[in-house]
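Excluded from the complex is one protein chain; the other protein chains are retained at their positions.
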Amino acid sequence: MRISGFPPVSAVRENEVKMDFIIQAIVSGTLMGSIYGLAALGLTLIFGVIKVINFAHGSCLMVGMYAAYWVVTLTGVNPYLALIVVVPLLFFFGYFLQDIVIKPVLEAQSDVREPTEVIIVTSGVWYILDNITLMIFGAEYRVVQTSITGKSFEIGEIIVSTPKLYGLIATIIVSVALVWFLKYTKMGKSIRAASLDREAASLMGINQYRVFNIAFGIGTAIMGVVGCVLLPFYYVFPTVGVIFDVKCFIIVVLGGLGSIPGALIGGIIIGLIESVGAQFMASTWTELIVYLVFLAVLFIKPAGLFGEERDW
Amino acid sequence: MTKETLDKILKIVLIVGVFTLPIWINSPTYLQILILLFFYAYLTTSWNLVGGWAGVLPLGHSAYVGIGAYTSTVLFMHYGLSPWIGMLAGGVVAAIVGTIIGIPTLKLRGAYFALATMAFGEGVRVFIENTDKIGPFVLNGPRGICIPLNESFWNFQFMSKVPYYYIILIMLCIALFVTWYMSRIRIGYYLNAGGEEPEAAQALGVNVAKYKVIAMAISCFMTGLAGTFYAQLMLYFYPKAILGLDFSFEIAFIALIGGRGTLAGPVLGALILRPVTDFSRIYFSSILPGLHLVIYGLVLILVMIYQPRGIQEPLNRFYNWILDKVTGNIEKKGVKS
Partner (left out) sequence: MKKSMKYGFIFVVALIFACSLVLAGSPAIAKTKVVKIGNILPLSGPSASVGIQGKYARELATEQINNAGGIKSLGGAKLENIYVDSKSDPTVGVSAAERLINSDKVTILSGCWNSAVTYPSTQVAERYKVPFIVPVSVRNTITERGFKYTFRIAAKDAWWARDQFEFLEDMKKKSGADLKTMAFVYENGDWGVGMAEQWEKLAKKYGYDVVLNEPYPSTASDLTPVAMKIKRKKPDVILLTSNAADAILLTNTMAEMRVKAKAIIGTGGGHADPMFRKNCGANAEYMFDVVEWEADLRKPGIPELNAEFKKRHGFNLSGESVDAYASVYVIADALEKAGSTDPKKLRDALANMHLDSGPAMIVSYDAVEFDETGQNINAGIVMVQYRMIDGNLERVSVWPASAARAGYEAVFPMPKK
């Protein structure tokens, strides 16, 4: 069976791939991957705690990007300053999303550990968010020129994209902050307790729904950060969330639901597949590789790299 | 007259009306709307075998539509094989693929199954988008395949919409019959039990997994047939339309809103939601694009919160209430005959 287009021209012609380019690919892949990991972080928190598959996650990212876009376009500030507005905005957005839309479903199914109705409801939210945005803002792809767009610097032969480097830094800061929050603050501990067993936690006096709201809010707030990070180099349009949505789910499963290091490492793995993989085949095939890896993980170790074994 | 008699009369009127529709509706546009409506009703009914009876949430069913369409079209373009036969071939290929995918994934719980089916669906789409030819068979990658005009019955191509109307109507009736029949034989009970109380079912020695796979195979076979129908109706298809995530989700949404696991639910969902799509596209697409999807989303959320069994339940009650009023029967509250 000969499939034309695979393996493509580039792999057949190249006999050796220079080391520099591999290193460059690794660097670029890691940078982009860390941003993917950041996006997956919010999702893994939500899934780990509330056991909710949030299909509207990508749409929350889209909301974050549009918010960042408008803040930057209207006030001309640096996108990272826009964080001040975008992050709290997204936090409350997530908080109320959980409270108004998802809570009723959870309440109706309080005996089931993982209601599949929630998947459906969050899918509905996804459709609504994406299409209301389409109606209000139109389908055009918006791009913003910021002070760091298109900038890069060189370390020896390796070129590092400045906005993506900032993305990596943001990821590190947010992850550290999140870990500290979960480990040392009272609310953080409540969240962890509720994630292990929501019935027991509620018996202990923890208002499980309030905890869920906050966890969801934090998850969405993280998407706000990702929005600001992506703005300097990516375009804003109503369905931007869809691409990231699917990737985030793959990363979260790959890394293990509820695991923070899992999300980050999973993100980097995906980033590397896309970046290094693309050097050996047409970039359109790397998408397929990512799906295959995902399916392999699902079948071999559904708990993911760092997840705990559950009775799947 | 009694309620039962009125009910029977209405049913007969409905069936006669549907089957004789083309006699008094001539406009190809109306017919096209109805054809697409039955097409979706057929798809959701087929989906229901897995999504409803087997109790899981498949979100990648468009892959089977695509497999059916590509198989029959490739066989037609390359070997001149009549799409009628190609349709069956497509269905078989879809069933085989569905079984291969089903065996490992049906073991996964709820959310994971959903994600796995999504990944497979997207995987098939990406694969076909990137592949121009498999051996001698031309797939044309992202450009899709345009079937040359060559009108004849054997080529499954008709100038008028009427033959298409009857074909999809008959397919829908067959799908409904298959669903009804399966619910009455053992497999239906096993799947029902497996969906509600999997542990209990297993304790009783029911091989739930095996029946789930059988349901999957049948569902995929039927879905594959729809793919060929679509190809012959439109004479053109390409990966993003026929293999997309949007398509998979649309099928699932309609079935869920209508009421999965019931016989009438999926059809009902299509009956109500498809006109919404068509209207909003005709009247609003320039002012408010995507309106129909917002409506889908809203209805979906409301239904899931308030009527998780789908709207067929309240509609059912409403219908009975009307019948009662009309025939002057008054039933005591809570007492059902």
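Should a chain be cited, it is by its letter among A and B, assigned in written order, with residues numbered from 1 in that chain.
Rule of thumb we're sticking to: contacts are C-beta pairs under 8 Å (C-beta built on N, C-alpha and C of every residue); 3 or more make two chains touch, one makes a residue touch a chain.
Quantities reported herein were computed from a predicted structural model and do not represent experimental measurements.
Colleague: For a quick check of understanding: of A:S28, A:Q98, A:T171 or A:S195, which residue touches the chain that isn't displayed?
Modeller: A:S28
Colleague: Based on the whole complex, identify which of B:T99, B:N155 or B:N316 touches the chain you can't see.
Modeller: B:N316
Colleague: Touching the hidden chain in the full complex, which residues of chain A are there? Just list them.
Modeller: Counting over the whole complex, chain A touches the hidden chain at residues 8-10, 13, 17-18, 21, 24-25, 28-29, 32, 134, 138-141, 143, 145, 149-152, 159, 161, 233-235, 237, 243-244, 274-275, 277-279, 282-284, 286-287.
Colleague: Just the residue numbers, please: which parts of chain B touch the chain that's not shown?
Modeller: 3-4, 7-8, 10-11, 13-14, 17-18, 27-30, 32-34, 129-130, 141-144, 146, 148-149, 159, 234-238, 241, 263-264, 267-268, 271-272, 275, 278-279, 281-282, 285-286, 289, 315-316, 318-320, 322-323, 336-337
Simple rule for what comes next: only the chains that are shown with their structure count from here on.
Colleague: Report, in whole Å, the distance between the mean C-alpha point of chain A and the mean C-alpha point of chain B.
Modeller: The mean C-alpha positions of chain A and chain B differ by 32 Å.
Colleague: Which residues of chain B touch chain A once you look at their complex with the stated criterion?
Modeller: 57, 104-105, 108-112, 114-116, 118-120, 122-123, 126-127, 129-135, 141, 245, 249, 253, 256, 288-291, 293-294, 296-301, 304-305, 308
Colleague: Could you list, by residue number, the parts of chain A that touch chain B in their complex?
Modeller: 1-6, 53, 101, 104-105, 108, 114, 116-117, 119-121, 123-128, 130-132, 134-135, 139, 238, 242, 246, 249-250, 253, 282, 284-285, 287-288, 291-292, 294-295, 298-299, 302, 312
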